[in-house]
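Only one protein chain is missing; all other protein chains are in place.
Each chain carries a letter (A, B and C) given by its place in the written order, and its residues are counted from 1.
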Amino acid sequence: MSLTPGLDRSASTDESALLEVCNASTTFATDRGSLRAVDDVSFVIKRGETLGIVGESGSGKTVLSRSILGLLPRSGVLQEGSIVFDGTEIVGAPDKLMRAIWGAKMAMVFQDPMASLNPVVRIGRQITESLRLHLDLDRSEAKATALSLLEQVGIPSPKERLRSYPFELSGGMRQRVMIAIALACSPKLLLADEPTTGLDVTVQAQILDLLSSLQKERHMSVILVSHDLGVVASRTDNIAVMYAGKVVEIAPTATLFSSMAMPYTKALVDSTPRLSQPSHLRLSPIEGRPPDMTTARQGCAFAPRCSFATDRCRSETPPLVTSPSNPLHRFACWNPLNSISIGESS
Amino acid sequence: MARYLVKRFFALLGILFFISLGAFFLIHLLPGDPTVTILGPSDNAQNRAALTSQLGLNLPLWHQYLVWIGNVLQGNLGESYITHESVSRIISTAFPIDLELIIISQLLALSIAVPTALASAKRPNGLLDRTSTTTSFALLALPPFILIVFFVLIFSIYLHWFPGPGSYIPFTQNPGQNLRAMILPSIVLAIGSIVIYFRILRGDLISTLQQEFITVARSKGLSNRYIMWRHALRPSSLALLASAGLNISGLVAGAFVVEYLLALPGLGYEIVNSINQVDYLTVQGITLFVAVVIVLVNFVIDFLFTVVDPRITRE
Amino acid sequence: MSSASSPRAQEPLLVEESLLNATRRRAFGVMFWICAGWIALVVLLALLASVLGLQNPTTENYDSLNQGPTLAHWFGTDDLGRDIFSRVVYGARVSLIVGFGAMVISMSIGASLALLAAYRRGKIDLLVSAASYVMLAFPALVAVIAIIAFWGHDLWKITLIIGVAGIPLVFRVVRAAALGYATRDFVVAAKTQGASDWRIITKEILPNVLPAMVSFFLIGVASVVILEGALAFLGLSVQPPTPSWGNMISESRTYLSQNPWLALFPSLAMILFLIALNLIGDTLRSALDHQEGKL
Partner (left out) sequence: MTPSTPTLLSIENLVVNFSSGRKTVHAVSGVSLQLNEGDTLGIVGESGCGKTTVGKATMQLVPSRSGSVSFDGHDLARLTRKELRRTRLGIQMIFQDPISSLNPRRKIRDIVAEPLDIWKTAEGAQREQIVRDALDNVGIDPDVALDRYPHEFSGGQCQRISIARALVMKPKVLICDEIVSALDVSVQAQILNLLQDLKARFGLSILFIAHDLAVVKNVSDRVAVMYLGRICEFAGSDELYSHPAHPYSEALLSAALEPDPSSDRSRIILTGEPPNPIDPPSGCRFRTRCPYAQDRCAEEEPVAQEISPGHSVACHFPLLRTNS
């Protein structure tokens, strides 16, 4: 596919690409004018690969994941660019077409499992309904499959649980049920939007481990969206950092942490308190606040909060460029950090 | 669930007790002398005193209450001071009319309100939604008595489609005639309910459709129709049920007005006449009966709540 | 909209998720102001009825019976030759007094109890809630009819009785609204700063519940106007010859086939008044809901 400007050719021609997001933008009509929540985002996910999307609130990560899923409201939303999933163009696709993809090839795990499960429908039916729809199973086959799914996600006494209502389960169990629902028809792509944010620390670790083991077993692609760098740090192949609707840095996970180029990424890492740091260490917050997305901007969106910003940063928007040291590392910055590392590897 | 219902049941018994007190004291604390009603204003004091003690009206109020409630518990609601017909009999002939009226009107109301609400909520601010919301708004401002006045004028007097007031025939005598006489009052009564049900259900459906679990249902590839009926309707019907419980009292009131205006000899007609004739025991008896029915309907609704939302029994 | 318990970032709610549920902001719009103007006009006419030089609403004139609208009688005359326009204007007084008067009674008592119950909870709440349940289970219309029938039907008694009968409903609505605020952290914060119960109820909770109360008040007035009309049909509202909309519609039934105007004008007056009240109440409520979503 050659119609992917802004994308690395080696990435776009890779046959094993499952999802190709190309110059995707999503704009909302609001009271205060149009709001470009996702702004010209491009990336590729290969089969079996995990991409972490990290960003603070308002960075557009949630809207991006919904855009990929094609689940945005119809009115007041403008989607541009192209999102090709497994050979199908998602942008502008009618619901009729999407229904064959939703649940069957692409599934989503949402943030709040209590809100994601229908409170008055038994767990069993919430799992079996997509099985019966997509795989055409009869009632007993669907039930048997649901049972084995519950076992796979580690729910004790799954048989009884099929007849339970969501409120009878704990938070962690509910999220396991959500995962079972999402995995029911063996999708090729799983979008997990803040899947552990409301959960306790010890449960969060369980759920993330479960997700990554299932992902390996099924050779599924996963998009893990989180505000927490810690969540994505150890379980992804690549990480995309979003700020003000744009992907500002994207790289293989290890590369990102070892040689981050975008000052925002570094600031994000530095502002997070760490267990390994001594107590009372002064944190380095990012001063100011993210830009108002409804007003037109000039230059880099992070420039007003960036300590390295120059006049150029404030007037010209930096494009997403490939790092000279690593073809898989791309960033949008005029004054990247770690210029030494570029020199080293070239 | 059983424990929840038992708990509700005992709460209802308590409510019933207070209602019996209410029905009794409401009537007895008010001015008015039944002996005047029965004997006429010109009778002498001696007869009046005799009748007072015969009716037990000389006893202290609480004693009168105990006598009355004792009889009621044995199924004896007393008899009318005027016609000497037993109150239970008055109720048993009048109540089927209310029942028929309410059942027909509610079936009518639900069969119109639910599909309209589902269709409207699918596209809020769409053409259908705006039309039906505006219509419901107009209907909300049409009191039953105005509707009746103009319906009678148009459909009975000008068009002769339906019989006019006072043409009630019991169902057992002539089902066809009976239904013809009931259509007009049922429609009038239904209109009020349609508006309430439509507005509540539409509002709840719209907020349910914004819930995450609806997005999840869509992300499973389920059809919109399936999502509306299987995922959205049930969690949205709680407020509808609750309003039906509150509405029942208003419905009875509406039925009473409609009956009185169209001279349908139901409970409403009877009670207004009894009140005008200061017929204590009949008013008391019918009030108690109606209150008990309302309480029982609410008990059924409480049960339906547990069917619609399993969370309720376990709080 | 969101559960406050989850330790997640709250801000996306404001920024991103509100977009996903994008509903366009509803301004008050022209209809709202037309309706408000209409109600103001009705109130003004009713207040000034006696100084406007209208014909006496109870003066009978046998020279012009059952007339349709004319220049002399804009709305025509009734079966006793009385001017219908003037009767409609004077009749508005009854609807306004009963409607607003009864709701003022229901609101002031019901809302005070509700705020107290919602904030203090415990025994007060239990007691008043139970009492409201009992009262709601009682067939209100029957009670109202019976009391009015036996106690007498002048304007003030009707207003008082309907007002008292409305207390439990107001209580339940306001209590439900207030409960949502009574447990918010800003109430707790005020408490820890030593605010008295009175201060918390009036300064912290009430301002938040007030818009819902205003909206419910207007819709309540509409219901009471309808109830007064129904009572008139049962012969239990103000007594003739004093005009009220309900009385006029009720009396019109006798001559309806000869003179539909008799019913038309008072009906129109009532319906337009009800529509205006409902629309204002509803607009306020959805404006409130919208605001709520933003908070």
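The rule is short, and it goes like this: a residue touches a chain if its C-beta (ideal position, glycine included) is under 8 Å from a C-beta of that chain, and two chains touch if they have at least 3 such contacts.
Just so it is clear, the model here is predicted, and its values are computed rather than measured.
Put simply, the missing chain touches A, C once the whole complex is considered. The chain that is not drawn here is touched, among residues A:61, A:161, A:188 or A:227, by A:227. Residue in contact with the omitted chain (choice from A:204, A:259 or A:325): A:204. Taking the complete complex into account, A:172 is the one of A:172, A:245, A:299 or A:318 that touches the chain left out. Not every partner is drawn; the one left out touches subunit C at residues 4-5, 7-11, 184-186, 188-196, 199, 203-204, 207-208, 294-295. The chain not shown here touches subunit A at positions 56-57, 170-173, 200-206, 208-209, 227-231, 233-234, 253-254, 257, 267-269, 271-287, 289.
As a convention for this text, only the chains that are shown with their structure count from here on.
Of the two chain pairs considered here, A-B and B-C, the higher C-beta contact count falls to B-C.
Centre to centre, using the average C-alpha position, subunit A and subunit C are separated by 51 Å. Separating the CA-averaged centres of subunit A and subunit B is a span of 54 Å.
Centre-to-centre, using mean CA coordinates, subunit B is 22 Å away from subunit C.
Looking at subunit A, one finds that residues 112, 115 touch two or more other chains.
Taken together, the subunit A residues at the contact with subunit B in this complex read 69, 71, 95, 98-104, 106-108, 110, 112, 115-121, 129-130, 133-134, 165, 167-168, 178, 181. Residues 211-213, 215-224, 226, 230-231, 234-235, 308-311, 314 of subunit B touch subunit A in their complex. Touching subunit B in their complex are the following residues of subunit C: 21, 23-24, 133-134, 136-143, 145-147, 149-151, 169, 222, 226, 229-230, 233-235, 246, 249-250, 252-253, 256-257, 260, 263, 267, 270-272, 274-275, 278-279, 282.
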